[in-house]
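Presented below is the structure to which this report refers.
What you see is the complex with one protein chain gone and the rest in place.
Letters are used for the chains, namely A and B, taken in the order the chains are written, and counting of residues starts over at 1 for each.
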Amino acid sequence: MALLEIKNLVKAFGGLKAVNDVTFHVDEGEIFGLIGPNGSGKTTTFNCINNYYPITSGDVVFKGKSIKGLKTHKVCHLGIGRTFQVVKPLARMTVLENVTASAFCRVNAIGEAQEEALKVLEFTNLIGEKDKLAKSLPIGGRKRLEIARALATKPELILLDETAAGLNPGELDEAIDLIKKMRDSGITILIIEHIMKVIMTISDRIHAINFGQTIASGTPEEVANNPAVIEAYLGVE
Amino acid sequence: MMKKNLTLIILGIVCLVFPLVVRSDYYQHLAIIAFIWVVVGSSWNLLAGYTGQVSFGHAIFFGIGAYTAGIFATKLGISAWWGMMFGGIVAMLIGLFVGWVCFRLRGPYFALGTLAGGEVFRLIATNWESLTDGMVGILIIQSFRSKLPYYYIALLLAFACVYAIHLIMKSKWGYYFVSIRENQDAAESLGINTLLYKNVSLLVSSFFTGMAGAFYMNYMAFIDPEVVFSLHYISIMAILVGIVGGVGTIMGPAVGAFIMVGVQETFRSSFFGLAPGWISQGHAMAFGLLVVFVIMFLANGVVGDWSKIKRYVFRIKPSSVS
Partner (left out) sequence: MDVLIQTLVAGVLIGGIYCLIGIGMSLIMGVMGIINLAHGQLMMVAMYITFVLSSYMHVDPYFSLIVAMPALFLLGCFLQKYLLNPLMKVDSILPENQVLMTVGIGMVIAEICRFIFTSDYKTVKTSYGGEAFFIGNISFNVPMCIAFIFAVVITLILFWFLAKTDTGRSIRATAQDKEAATLMGVNSTRITIITFGLGSALVASAGSLLIPIFYLFPDIGGPFTLKAFVICILGGLGSTAGAIFGGLTLGLAESLGATYIGMGYKEMVGFVIFIIALVFLPGGLVGIKRLIKS
């Protein structure tokens, strides 16, 4: 049984179908990539998974149970964490406070929550910045903070939305390492990415969409050589 | 740390002995009013400063608290002090209703909704004469002749409120409130039930404000809808107390309460009798000007902008160091 199943997902805004009958599944322990040009419906798909947008039709099944219509915070409690493409730091709180707040998802006492938070900060290499205000971090730090926060909620599945965008090559390698570390610690990863280097090197399987519809699915090599995918990204000759 | 604790201890002692040293009824009265505003301002700050839900209608809870106490006395024949206990509880229940209506509104529309709510309750209190005696208001007999008991009750209430908020902000609730303020969407995705916690914040806020209102009824022995449900002198005043003192700080509203009561009284009494009488007519205008001034220059309050104030004050002082 797959960890996450997206079945015939449709999300319409008025007359426009941002996601149009998309189906895929993510198996436990894998890194699953979701790619597509800008505006193809990737982030909208994420937003449907944790009910940030209500689903128009279709289903989202997590660990065998439908989570369609479940309130966002409950989706988090079930074990799905997410980051946002446009990062949403809790700006006037420190890095440690940001992650402690997330840790309260699983524990109630402040001491335990801080302990958890410190562990996550070590894991994501943010421990040096723990007392800095979130708004003072550069973009690389903010992206790592997004991930750290999601990790503190002890997810089984984490949705990463363009965590590598805007990073320089050094930061990019660090990001890839972090993602691999996360997978090795037992977390399943569903990742949206633009940067081919990232997604091709780390994904086990990839699903490509354009204009809200599936255009290819399979291993990175299969998808990279698929004419429809090439056309979507580079255009027709 | 030690310095801060020492300051608080000294402050506590000053508050405790104040009415024994300063025996004037007039100044004791001002202190009592200031303590009431410490409670209302801190409560408002919990909801607005810490949780980011800026209420323009705290008069709702103050008035409900006041009227609960008053109605207990006039309609049920029970002492208004019981009303003080129930004032907070009734205000909380009303708070639930207000939250149900208003929390679906974001940002400035929440502010508008609460503002309208305050006015609606004022109109209800004015028109539902069988319950509230309308514009006539409610008059009860004061329990104590001396101000001393009232002073210590007000001090206790203020202390309890500020301390409770202090404890809350250091707990899970506190983290959740600020997360909601900073970014509601992120908070939701991190497993925070934002609707629930907004309501929790509102309940605590409305409880203490209601108790303050009920205390006001007991102390002043007279209330009417225009006074306790006043948009400008309760709701906006609560906001100013919070802002002048420092939004999102524990001691800010307490500082703000004393400043605001002080400034208001200075104008109302024409600078304590030192200035021509017509100044007192201008106290409403002074209030308005104060709002404008504070928003423009001291948006983070005395506590919040303390470093800014120090710089400005030191800059304009003539240099006496050679």
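Criterion: a residue touches a chain if its C-beta (ideal position, glycine included) is under 8 Å from a C-beta of that chain, and two chains touch if they have at least 3 such contacts.
What you are looking at is a predicted structure, and each value in this text was computed from that prediction instead of being measured.
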Self-check item: Residue in contact with the excluded chain [from B:54, B:69 or B:84]
Solution: B:54
Quiz prompt | Residue among B:2, B:20, B:141 or B:296 touching the omitted chain | solution = B:296
Exercise. Could you please point out the chain B residues that touch the chain left off the display?
Key: 48-49, 52, 54, 56, 101, 104-105, 107-109, 111-113, 116-117, 119-120, 123, 127, 181, 231-232, 236, 239, 243, 247-248, 281-282, 284-285, 287-292, 295-296, 299-300, 304
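FYI, only the chains that are shown with their structure count from here on.
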Quiz item: Roughly how far is chain A from chain B, going centre to centre by Cα mean, in whole Å?
Solution: 43
Exercise. Would you tell me which residues of chain B are touching chain A in their complex?
Key: 170-172, 175-176, 178-179, 182-183, 185-194
Practice problem: Please name which positions on chain A make contact with chain B in the complex. | Solution: 50, 52, 71-74, 76-77, 81-82, 84, 88-93, 97, 100-102, 104-105, 108, 110, 113, 149-150, 152-153
